[in-house]
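Removed: one protein chain of the complex. Kept in place: all other protein chains.
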Amino acid sequence: MAEEFEPRIVAFLCKWCSSAGSDLAGVSRMEYPANVVPIQVMCSGSISPLYIFSAFNRGADGVLVSGCHPGDCHYIKGNFYARRRLKMVKQLLEYVGLEPERFRMSWVSAAEGTKYTQIIKDFVKELKPLGPQTKLRRTT
Amino acid sequence: MAKIEDLKEEAKKLLREGKVKYIIGYGVGSNGWMANPVFVKKPEDVDALVWDPTCVHNLTRFLVDEKRRKGKEKQPDTRPVGIIVKGCDSRAIVVLLQEKFIDRKDVYILGVSCEKAGVVDEKKLAKKLAGKKPSQIELGDKDQFIISTAEGKTEVPVAEILAERCLECKANFPVIFDLMSGDKTKRTPEKPFGSIEQTEALSPEERWNFWKTELDKCIRCYACRSVCPMCYCDECVVDSINMAVAADTTAEEKSEKIKWIQRSPESSENFVYHMVRAIHLGGRCIDCGECERACPLDIPLRFLNKKLEKEAKELFGYEVGFDVSQPALISCFKDSDPEDFIR
Partner (left out) sequence: MKRTGVFICHCGINIAGTVDVKKVAQELSQHAGVVHAEDYVYMCSDPGQNLIIQAVKDKKLDHVVVACCSPNLHETTFRNASKAAGLNAFRCEIANIREQCSWVHKDRAKATQKATKITKSIIEKVRRDEALEALSVPVTRKALVIGGGIAGIQASLDLANSGYEVILVERSPSIGGHMIQLSETFPTLDCSQCILTPKMVEVSKHPKIKLMTYSEVQDISGYVGNFKVKILKKPTYVNKDKCNLCDECTKVCPIVVPNEFDLGLTGRRAIYIPFPQAIPATYTLDIKACPGLLPIACGKCADVCDVKAIDYDMKPQIVEEEVGAIIVATGFDLYDKENMAEYGYGKIPDVLDGLQFERLCSASGPTKGQILRPSDKKEPKEVVFIQCSGSRDPENHCAYCSKICCMYTAKHAMLYKHHVHDGQAYIFYIDIRSGGKGYEEFVQRAVEEDGVLYLRGKVSKVFEENGKVKVWGVDTLTGKDIEIAADMVVLAQAMRPSQGAQELAKKLKLAMDKDGFLAEAHPKLRPVESVTSGMFLAGAAQAPKDIPEAVAQASGAAAKAITILSQERLFHAPTVAKVFTNLCTGCGMCVEVCPYDAITLKDGKVEVNEVLCEGCGTCSATCLRSAIQVKNLSQNQVHEMINACLGG
């Protein structure tokens, strides 16, 4: 029996909202697939486009960036800059032909453990049929 | 009609009075189908300057070199540099001013208007000439280029050999200048982003194949970076070859200098390099086309930067290179920025 493809996902979570929401999912003992490995950053505004490219270059099958809802950013407006910057990254990645489902952004607040769980489940489900990300992955 | 004669008087005066260090302009090209950049230091050499449709270069890159030179001098000559710019080139100066890379007083801008036409695509022109060397190329009044060779004059419709970026021109006359020759005839392009329509219309798989074929050719010669006026960073983030070492750079920092991207020209690394460059030029590229012109492998780099120029305009209402006081694309935001892609 062929082993089912398990996508490898890197998630950038902002400390004050999304990482706290992810913690809440844990405290509530929710369950989601283990495909996502989280990296906690201070603010979604600190996500450089280089990180996204680096993740795909290192073989990530999916990249998630999650931050505070607009207006709720702990650092006031970092997420607004993230929204603009990462939209540009998304457009560029799609333009070069990367499957649009592979790069995702979400707003998850510290109270949204359920939402976070669902986002991960949906993400893994949508990535499985796409198979491994080979387009931008480094092969050497 | 923009004529170099209009600017020569001023150029001579500036040099005679020592008001500028030198003037960067166009001179007659050795092959006839593309002008050469020239640096005029003496008033008597001003007559070497030309203006015709073969003046394809964006001379503003030399302003970057000038700043680097000044940075190394102990007592730099702070006089401005004169420069001949087309409409598109002048927008590059606006971006350099916006980013405080140069001061307004560092340049004396001699502008030329492309009026109803633009410059030639030197590769198309070369093909048309098929080996013949032209002595002169000028714009006629019936929307044609008049090419004079040893065998006489030929007329070619502008549309046949015009540079593709001129069809999408946003500024056919300089937006900033101290003196300008030619009329300020505004020409609104029919399709401001027409060149990428075809690529955008492809399916994701087709697009991937297109870019893979193109970017696999890249040998990482970095000609595109060297010729771009916006790529003025001392150290490129994808390429630590010239790691800027300061007096206080520790040994640990040097050893820790991670090359997150390899310099080898493999597909994955090439993609990262070009994507990073495109992202870093988002909201800064003015489509002078030099990167594409300089590329030895004919990679259609314009298509990459154009896409982000389009997104900047359509998603964020951001236009590059018209307003010096405008903040950079990524250092401002609007409440109305799209978030339909965010869950």
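The chains carry the letters A and B, assigned in the order they are written, with residues numbered from 1 in each.
We take it that contacts are C-beta pairs under 8 Å (C-beta built on N, C-alpha and C of every residue); 3 or more make two chains touch, one makes a residue touch a chain.
For clarity, every value in this text was computed on a predicted model and none was experimentally measured.
**Student:** Check the whole complex and report which displayed chains the hidden chain contacts.
**Tutor:** Across the whole assembly, the hidden chain touches A, B.
**Student:** Looking at the whole complex, which of A:Ile47, A:Leu98 or A:Leu127 touches the chain that is not displayed?
**Tutor:** Answer from the full complex: A:Ile47 touches the omitted chain.
**Student:** Taking the entire complex into account, which one of B:Glu9, B:Glu44 or B:Glu99 touches the absent chain?
**Tutor:** B:Glu99
**Student:** Determine and list the chain B residues touching the chain excluded from the picture.
**Tutor:** Interface with the chain not displayed, on the chain B side: 99-101, 232-235, 237, 244-246, 249, 256, 258, 260, 280, 327-328, 330-332.
**Student:** For chain A, which residues touch the unseen chain?
**Tutor:** Contact residues on chain A toward the absent chain are 6, 8, 10, 19-20, 22-23, 25-27, 29-34, 37-43, 45-51, 54-55, 58-60, 74-78, 81-82, 85, 117.
Note that in this section only the chains that are shown with their structure count from here on.
**Student:** Chain B touches which residues of chain A in the complex?
**Tutor:** These residues of chain A touch chain B: 49-50, 53-54, 57, 70, 77, 80-81, 83-85, 87-100, 104-107, 119, 135-140.
**Student:** Residue numbers of chain B touching chain A in their complex, please.
**Tutor:** Against chain A, the touching part of chain B is residues 199-200, 204-212, 237, 260-262, 264, 266-269, 271-272, 275-276, 278-279, 282, 304, 307-308, 311-312, 315-316, 329-331, 333, 335, 337-339, 341-343.
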